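One protein chain is absent from this view; the other protein chains keep their places.
Labels A and B are assigned to the chains in the order they are written; within every chain, residues are numbered from 1.
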Amino acid sequence: MTYTDDIAFTFERGAYADHSTPLVRNAWYVAGLAKEISRDIIARRFLGVDVALYRTLAGEPIAVRNRCPHRSFPLAKGRLEGDTLVCGYHGMAFDPSGRCTNMPSMPIVPANANVRSFPLAERGPLVWIWMGNPDLADDSLIPDTSWLNDPAWASVGGSFAMDCDYVSMHENLLDQTHFPFLHPGTVGTVAYARSKLKVRQEGNVVIIDRSLKNSPPPGIYGIPAKIMHKDVDRLSEARFASPAIHTAFAQIIDHAPDDGKPSVYRFNITHLITPESNGRIHYWWFNSRDFAHDDAEINQFMYDASTKAYLEDVDALEAILKVVQTDIEPQFDLNFAPDKPGLMMRSVLYKLAAEEAGYASL
Amino acid sequence: MTYTDDIAFTFERGAYADHSTPLVRNAWYVAGLAKEISRDIIARRFLGVDVALYRTLAGEPIAVRNRCPHRSFPLAKGRLEGDTLVCGYHGMAFDPSGRCTNMPSMPIVPANANVRSFPLAERGPLVWIWMGNPDLADDSLIPDTSWLNDPAWASVGGSFAMDCDYVSMHENLLDQTHFPFLHPGTVGTVAYARSKLKVRQEGNVVIIDRSLKNSPPPGIYGIPAKIMHKDVDRLSEARFASPAIHTAFAQIIDHAPDDGKPSVYRFNITHLITPESNGRIHYWWFNSRDFAHDDAEINQFMYDASTKAYLEDVDALEAILKVVQTDIEPQFDLNFAPDKPGLMMRSVLYKLAAEEAGYASL
Partner (left out) sequence: MTYTDDIAFTFERGAYADHSTPLVRNAWYVAGLAKEISRDIIARRFLGVDVALYRTLAGEPIAVRNRCPHRSFPLAKGRLEGDTLVCGYHGMAFDPSGRCTNMPSMPIVPANANVRSFPLAERGPLVWIWMGNPDLADDSLIPDTSWLNDPAWASVGGSFAMDCDYVSMHENLLDQTHFPFLHPGTVGTVAYARSKLKVRQEGNVVIIDRSLKNSPPPGIYGIPAKIMHKDVDRLSEARFASPAIHTAFAQIIDHAPDDGKPSVYRFNITHLITPESNGRIHYWWFNSRDFAHDDAEINQFMYDASTKAYLEDVDALEAILKVVQTDIEPQFDLNFAPDKPGLMMRSVLYKLAAEEAGYASL
């Protein structure tokens, strides 16, 4: 279905997640980069819950609630003895599963004393966490980011802590009509913003396909490929894969490549979003390409151009949340046909959150 | 009616506005100085609502809600194209009336899409805004400040942003019994604080008349008039003209003027108060006189003495609001006879707010 001409497209009220909708808990979220989790215990907040993260001597990442079950002392302020996490207040000790193995003031180990642990899974440069019902923590549900540890791809990446909600972040990622206005210097071209798109939903996944023929490439792709002087075809897919991840796959097709140059350049953009709470998110991004793997100059260009564009998004989304949270006169935002992919995603987030809360989504 | 001896004067509970009473919306408030509103869009908060302010190419001041009706982006972060305000997120464009004239991602202009605009009126150095029901925005209700652009008067002025409520600000302005204690170095004399006053109410306007015969003038009037060595008569009117403005008109009468000097010196003090929200106000003041119009030294004196006194008010009113908001043990403030003008004003503010909320004021 193409729908940019579909002005009459209307949406029902009330069934779309917004900044105040309860967060979806039954999902794998990124807890951090693999390299961030080490023998030095760190504390992070995910979905409103403080978590302590560390690695065992064998290198396995471990996550437990950052709150001792005895007197609520933050366990990340304690220390590791081998694989055991020892609370800094009374020395209560927990093994990697969260089971208490020692309470120094007690002659025996108290039965049934433990701290909640969270399922973790390491995948390439990422460590994923499951904050929801542990019975549902199925490894096969971990989103695919295989290109991040595939030698066929070269990646650069970065991260932000943002005062915005994951709903507006996902909506922003599914929306390319803002490119020429918010990102005029980087990814935006007016032709692209108006190009036809197809949107489809597969289960809880929302996918946009877009193509643009015989058109100049945007700088962020054309400059590293050194084809800014050419008209090319451009195919892209944007995918809301889960509450935790948005991926964008782009192909630039050069029908008349110069000698020794490829006819197709591929880019994979990975956006990883973990709510700290309603109103604050952890955000990691990677920009991967399938050519010029070892070119430090292109790496630097991709990093700088991406950072510039994402900072514009950060600034916009933080400004919007501030308006929404402080304006005393709430409004129902208007919706237009190009907002359909975002609204499909917001409908998914609303339905998932409503199901977890045990009430029927409308 | 004189009432300073009227000790038994009692007041009913509950019908007086305080810091937490809903703000009166159907009134003209100052949005800013005319010179503050330009081709550079600015954002201000009035009565809890964020407003974007700019001028058309022809110089007309424009105010619209600082929140795009599409995705709540603050419009003041956008840009002007001629008289059109263009949102910085998706390029949605609005004419000065707030009507949408373009949505770039759409092939036609969406019907019925607009941003709320607010009536503005420019009067001399001031731009007034109407935040309430636009059907009631009658220009003839704009408070009189004609002396501010009358060549017979010379004015100095300044402004503050204050963490206090407009109720206590208006009450402070109607109360001159605090002068000798809060402003001992400037406007206060004990004799004046105890001078007889008459208070009357005309509709929603509260007016105090006060006179003091054969008494030394206070420094703020006597020094610029150079008559500190004389006893003079002093007539003054203090007027709660609307929730947005308090005016004070003073005459100093010298019955034996020196050669070439006037027998009457007139001063008009203009206090302009616009709530940002309950608990925070914009405050502009002007001190106007009908003599020595071009005397830079007197201008500086008036500015310095006024600023000193108003800073004492700012400090006191902010301290009071902090007590009221943080003390866990609320109190009913005592009322004395000299508080009658303030209570009459608070009764007006309560009644107006109650009427707007659609319930009967007591």
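Everything below uses one rule, namely that contacts are C-beta pairs under 8 Å (C-beta built on N, C-alpha and C of every residue); 3 or more make two chains touch, one makes a residue touch a chain.
Since this is a predicted model, take the numbers as computed values, not measurements.
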>> For the chain not shown, which residue from A:His70, A:Arg99, A:Lys230 or A:Lys322 touches it across the whole complex?
In response: A:His70
> For the chain left off this view, which of B:Arg99, B:Arg116, B:His178 or B:Arg280 is in contact with it?
Replying inline: B:His178
>> Touch as defined at the start, partner being the missing chain; which of B:Ile129, B:Ile252 or B:Val324 qualifies?
In response: B:Val324
> Contacts of chain A with the missing chain: which residues?
Replying inline: 47-50, 66-67, 69-74, 77, 86-91, 103-108, 110, 113, 277
> What is the set of chain B residues that contact the non-displayed chain in the whole complex?
Replying inline: 4-5, 7, 168, 171, 175, 177-178, 180-182, 190, 193-194, 316, 319-320, 323-324, 326-329, 331, 333-338
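The definition used in the following text is that only the chains that are shown with their structure count from here on.
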> Once you find the CA centre of chain A and the CA centre of chain B, what distance in Å lies between them?
Replying inline: 49
